[in-house]
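A single protein chain has been removed from this complex, and every other one stays in its place.
Chain naming follows the written order as A, B and C, and within any one chain the residues start at number 1.
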Amino acid sequence: MKTKKVAIVGASGYSGEVLVQLLLNHPHAELVAVTSRSNAGQTLAQVFPKFASHPKSKTLRFVEPNAELLAKQADVVFLALPHGVAAEYAVPLVNAGCVVIDLSADFRLKSADIYKEFYAHDHPAPELLKKSVYGLPEIYREEIKKSLLIASPGCYPTSILLPVIPLLKAGLIKSAGIIADSLSGVSGAGRKAEIDYLFCECNESVRPYGVPKHRHLSEIEEQLSFAAGTKVTIQFTPHLIPVNRGILTTLYLTPEKHFCSGTGVSAVSSKSEMISMEELAEKISACYAKAYGHEPFVRLLEGKALPDTKNVVGTNVCEIAWRLDPRTGRLIVMSAEDNIVKGASGQAVQSMNLICGWPETAGLV
Amino acid sequence: MKTKKVAIVGASGYSGEVLVQLLLNHPHAELVAVTSRSNAGQTLAQVFPKFASHPKSKTLRFVEPNAELLAKQADVVFLALPHGVAAEYAVPLVNAGCVVIDLSADFRLKSADIYKEFYAHDHPAPELLKKSVYGLPEIYREEIKKSLLIASPGCYPTSILLPVIPLLKAGLIKSAGIIADSLSGVSGAGRKAEIDYLFCECNESVRPYGVPKHRHLSEIEEQLSFAAGTKVTIQFTPHLIPVNRGILTTLYLTPEKHFCSGTGVSAVSSKSEMISMEELAEKISACYAKAYGHEPFVRLLEGKALPDTKNVVGTNVCEIAWRLDPRTGRLIVMSAEDNIVKGASGQAVQSMNLICGWPETAGLV
Amino acid sequence: MKTKKVAIVGASGYSGEVLVQLLLNHPHAELVAVTSRSNAGQTLAQVFPKFASHPKSKTLRFVEPNAELLAKQADVVFLALPHGVAAEYAVPLVNAGCVVIDLSADFRLKSADIYKEFYAHDHPAPELLKKSVYGLPEIYREEIKKSLLIASPGCYPTSILLPVIPLLKAGLIKSAGIIADSLSGVSGAGRKAEIDYLFCECNESVRPYGVPKHRHLSEIEEQLSFAAGTKVTIQFTPHLIPVNRGILTTLYLTPEKHFCSGTGVSAVSSKSEMISMEELAEKISACYAKAYGHEPFVRLLEGKALPDTKNVVGTNVCEIAWRLDPRTGRLIVMSAEDNIVKGASGQAVQSMNLICGWPETAGLV
Partner (left out) sequence: MKTKKVAIVGASGYSGEVLVQLLLNHPHAELVAVTSRSNAGQTLAQVFPKFASHPKSKTLRFVEPNAELLAKQADVVFLALPHGVAAEYAVPLVNAGCVVIDLSADFRLKSADIYKEFYAHDHPAPELLKKSVYGLPEIYREEIKKSLLIASPGCYPTSILLPVIPLLKAGLIKSAGIIADSLSGVSGAGRKAEIDYLFCECNESVRPYGVPKHRHLSEIEEQLSFAAGTKVTIQFTPHLIPVNRGILTTLYLTPEKHFCSGTGVSAVSSKSEMISMEELAEKISACYAKAYGHEPFVRLLEGKALPDTKNVVGTNVCEIAWRLDPRTGRLIVMSAEDNIVKGASGQAVQSMNLICGWPETAGLV
């Protein structure tokens, strides 16, 4: 398979670091450039001692970001930059014919208005919104293959969309009333020198934040609306927990049909809307099996197993388990992922693999 | 004030340890006996080096539990035992005229049938269920003062009941559809030698458990039903997070009346059921101020502050904050407490203070 | 006992926070002023939600530091400031007749030259060095009582000096070849927005730093030299470990006399310099019992117990245990303390208690 040259713009943050790790060890990609204003001039080995055993780490140096130069050096460019800034690089790189995989929020929304509502500034390049594809391979695999501009999904959205979209598409749950309660490791806040993310402020601490309107709601709701075919508004509460990496999301969903069981309580308005708990369970099971049974990066848990971030950290896998609660009539779905891998850099590499025609799992197992 | 003699049965677990700490330093209680089968014969200082600076720690020794003997030695007996076992001690101690403060689940429910449903064995002393008072001082202060048998609430229930009961009583929220998503530190699992709670199994891990029917549901729902005047069934999902102590609960509630705001979206079936967001916010604020404005151990957060377990760990305080979400029409309430203090031993001491006629905050600030 | 008015300059760091906590709850001190440039105007409750239950937290507001004003308001002023800056406040406050308890390094050394060698700038007020007393109460109790300027010891020095000074004074160990290997929680780095102390940089990480010449060496060696009556040079290696609070120090010492045991190996140059292991153990035991047997804040561990930071965090206690190693002829001494309490703010309050004629343990148990 033909090797491609890849570059990372903004390679010194946590997502950038994992991109470096994945691309240094990728069988078909050749990492040719890494940029970072603060680390320009230093080698990979100096900035990331953990990669020092890789031969390239002693020779590849961080440089100041320069879109023109990058366009000449690289076939594929990853942008691990803040929103607003990413678009500044995406525009010239796309115009120069590079494949751009953007890990920021800049191209995730189809609506520039919603972008402005959630990000508090005008969209920097609205003309590109039509060209970009939301880089969730399990949902948009074919579109990704044909795109030159990938908007790689946010970490929270990935943990919510993967479990919910198949159920919505299959009409198994109501599109109203969805609640997503998410717990994230501290790396989600980025490698920023802020008091709030100091060790002593996060260790032995658990706290909600961004209640009730976190920015990630915009892309979650847009994607769920596409899946449901109707406007979806959800409740989303993120919490910060003292782990380095990992997101655990618990979803509270309402089945489209009431269900009942021997031990359950279920208020039923009409026989025709009713379903047995066993039958509903089979439908959900079949829905997930169809959606993800052959996906390399979605693990459907069986038996008594429930998701645990420690089983996915360091991998590109999203674990999913679910339970029907006959007492409340709800469906509880739980997911776990590594917020920096499946929730960011791993998924971005997965998109690259699709675009380049490589095995989707290349460099990810 | 007259000093009373107190004993702790089962003093070597995490709740027992905090009881020892609180009672060693209590201005009116004199700790006269601590029991533990596994540590019998050892001094407090040997079992808990951290208390070794207290003069009594070198002389007070753990003994085998013996209800008859305890009844002679102590005016007040705390039971920090597993459910089922606690009742074996409570019966003779209550009969002997001791004040019994039970930290187990044995006397929390009024219904022996629900006890059996959730704890999988017959209630060991159903005749005492009528005598016991649920030891949540902010709700049952007057009843506690007159009782000889206190069923001190569970840790999760405390974090849920304190925020929800005033809203239900005031008719501000619907009793249906309540969701409680809780995150607990590992001490909640007790000082038990089990693989699941080893450092390496919990550190860098976040996981749900007991989905969808955790035992604490029984007392939560019974108490919420009392408050609502109707049977309440809730959704409750506990999660284990890598901190020693602390519970953070996020509650998803539906206001009784639809509310709307300039920016919000609100489907309204009839004008008369509608309320402005500002008006509803004032009602909630007034409800909490009335319920807890003068409570020493409930902290109503103001402004942008949200609960954080690190602000309550080591104290008997429960923090509460809330947000109305005009996008979804929901009320989000968040609480934080120390699961071993307000969620167990501190609250038990608070009940003792009430029964003994001491200041409610004695030994707790 | 007469109450005194106290102020804290630089109250928003970790040491400042613990000073606030201790002084809010002190039976004889009245906290009248807290300063912080960044938090000026905010109440204690706003900056430290965990103190919000204290009545004074809603009224006491942070102000800009102003030595003249502080001198009028307070009898005792604590300085929780960086070295170099502390002296700027100490000079006018001492001149105005205040008791000044400085938690910085500015007045810990008697030699302005050594200060310059280790802190890389001229001493800002060398004339005060003669007036200041090193605030280690177990060693300088009488001097502290008579002083108006206390140089409260550093966290590492406290954990090293308490175990070593009695042995040196008693001539039980050689003054040459001392090694101190210390492990500190991250709060020791202060509440500073630096990448190195972010949660994700410290969690799941252990690392040495400041090798081989950490600044604290200057005061450690000066104090050990006073105790030994000869110049002492030691080896000191600090390490950063992922806990919030706590220092664990392991000391490698050489007994003045060779010792031997039945199982041990001991190269002895002359019979007269030799001692049996049992006899040496008794001497060490007696030395520590004499030095600390009645000290409220030093805990001499017995039997198989070894220090553990979790047994001292949140207290003003320093735990000490020791072992003779007949295989190597060395004495291993281990200590544990809370770096912010006995290693900083608690010890500073202990000095205040002595100066003010209050019980030494007031507000500290």
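Please note the rule applied: a contact is a pair of C-beta atoms (placed from the backbone, for glycine too) under 8 Å apart; a residue touches a chain by one contact, two chains touch by 3 or more.
In this text the structure is predicted, and so the values were computed from the model without any measurement.
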item	value
Touch criterion as defined above, residue of A:K4, A:R207 or A:K310 at the omitted chain	A:K310
Residue among C:V206, C:A286 or C:V365 that touches the chain left out of view	C:V206
Touch criterion as defined above, residue of C:I234, C:V298, C:I320 or C:L364 at the omitted chain	C:I234
Absent-chain interface as seen on chain B, which is shown	14, 185-187, 191-195, 197-204, 242-244
Where the missing chain touches chain C, by residue	179, 181, 183, 201, 203-209, 211-213, 233-235, 237, 239, 241-246, 248, 250, 252, 265, 306-310, 313, 323-325, 327-328, 330, 332, 334, 336
Chain A residues touching the omitted chain (full complex)	25, 46, 49-50, 52-53, 204, 296-297, 299, 301, 303, 305, 308, 310-312, 314-315, 317, 319, 365
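Quick note on the criterion: only the chains that are shown with their structure count from here on.
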item	value
Innermost chain by mean C-alpha position	B
Chain centre separation (chain A, chain B; CA means) in Å	37
Computed distance of Cα centres, chain C from chain A, in Å	47
Contacts with two or more other chains, residues of chain C listed in rising order	204
